[in-house]
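Have a look at this one.
For subunit A:
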Amino acid sequence: MQKILLTAAIAAMLATPALPETKVGMITTLSGGGAGLGIDVRDGFMLAIKQSGRDDIEVVIEDDQRKPDIAVQLADKMIQSEKVDVLTGIIWSNLAMAVVPSVTAQGKFYLSPNAGPSQLAGKGCHENYFNVAWQNDNLHEAAGAYANTAGYANSFIMAPNYPAGTDALNGYKRFFKGEVANEVYTQLGQTDYAAEISQIRASGADSVFFFLPGGMGISFLKQYADSGVDIPVVGPAFSFDQGILQAVGEAALGVVNTSQWNKDIDNPANAGFVESFQAEYGRLPSLYASQGFDTANLLISAVEAADVMNAAAFRDALRAADFDSTRGAFAFGTNHHPVQTIYVREVIREGDVFTNRIIGAALENHSDAYAVDCSM
Partner candidate 1 sequence: MRASRAEPGTGKRLMPSILIIEQILNGLQFGVMLFLMAAGLTLIFGVMGLINLAHGSLYMVGAFAAAWVAGATDSFILAMAAALAAAAAAGALTEILVIRRLYSAAHLDQVLATFALILIFSEGTRFVFGSFPLFLDVPQQLSGSILLPGGIQYPLYRLTLIGIGLLVALGLWLLTARTRIGIQIRAGENDREMIAALGVDITRLYTLVFALGAGLAGLAGALVGAIQSVQVGMGEPVLILAFVVIVIGGIGSIRGAFIGSILVGLTDTLGGVFLPEFFKLFMQSDAATQTGSALASMAVYILMGIVLIRCPTGLFGARA
Partner candidate 2 sequence: MSEPVLSTHGLRKSFGALTATDNVSIDLRRGEIHAIIGPNGAGKTTLIAQISGSLASDAGRVELEGRDVTSLGTEARARAGLGRTFQISALAMEDTVFENVLLGAVGATSGAWALFRSVIHDRNLTDHAMQALERVGLAGAHRTRCADLSHGQRRQLEVAVALTLRPRLFVMDEPTAGLGAEGSRAMTAFLDGLRVEAPILLVEHDMDAVFALADRISVLVYGRIIATGTIDDIRASEEVREAYLGEPA
């Protein structure tokens, strides 16, 4: 076996042209609902590739239309036809669950710029799978921790009725020490929250935690602000991101949310990123853009240190995470998920633009609850 590997390595060395190419396949959502997130990840990622000036990294980008079966098909295409070495780009947990296990089983690397389902962090962890964003529960756990420090004792918690929603509520409850006034699962894609707001009003809670990504969050916040209920709200960054904050408008002003990144984190990498992103695309970068940017920089750092054909060395290079993250310090835990600080942000207005500023840290050097199950 070793002999064969050796011969293969020699053959590869002989055949290799001057520049070893690293081929990256990006599968992300570029059309239909939720396309904004994929576009941000892509733009952040490509910005980093462009800034590195490297011409030995080739990126193939495809649109998964947010459909799991399309994503699987594209992954097959990337591996079978494009012969990529590394895959990345998937936004949604359910798509990641459909794609990642088979990708890593085929010996390819997968770098997640957004989704972090618990299955892939615990028992289903894999040496070729690296999550550069967060484990799904992280921001919710941070919200729970923040609720404690804010002195809340009785929370009304709410999420859509699907696995990520259940994870969100569990993540919050894992850190929140107070009581839960009521636990409500809404319909996925629900647009009207009048019934839930009435329940909140009647619940006697002193705080509301919600996880409603995308348009659901916009609808809820607008309706909540208009309802006259003044129980403070806290949630993960997804509903307060740069991309959708303008659509929520004043309704979001002052709301506290948790995030591992913000544009005012003070480090040179971040400052450079925010400035160059604005210059390149003419808009403020979002959380997702920062994740795409970090993912690309992690990749570049590994390409610099090792040849992707040498999987073990390349893996070690990835694990070292030797790059300047927009989040400041960045390290992987044993399960290849980030160990990072999660901040508390507040929505503010800067001129005409709604954005966030950091008001403190919720959890420092935070890993995740599933790492102990990962035998790696």
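In this section, contacts are C-beta pairs under 8 Å (C-beta built on N, C-alpha and C of every residue); 3 or more make two chains touch, one makes a residue touch a chain; residues count from 1.
With respect to how the candidates were assembled, all candidates are chains of the complex that A comes from, given by their letters.
What you see is a predicted model; the values in this text were computed from it and never measured.
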{"item": "Candidate from this complex that touches subunit A, chosen among 1 or 2", "value": "1"}
{"item": "Contact footprint of candidate 1 on subunit A as seen in their complex", "value": "31-33, 35-36, 39, 161, 166, 182-189, 191-192, 194-195, 198-199, 201-204, 214-216, 218-219, 222-223, 226-228, 243-244, 246-251"}
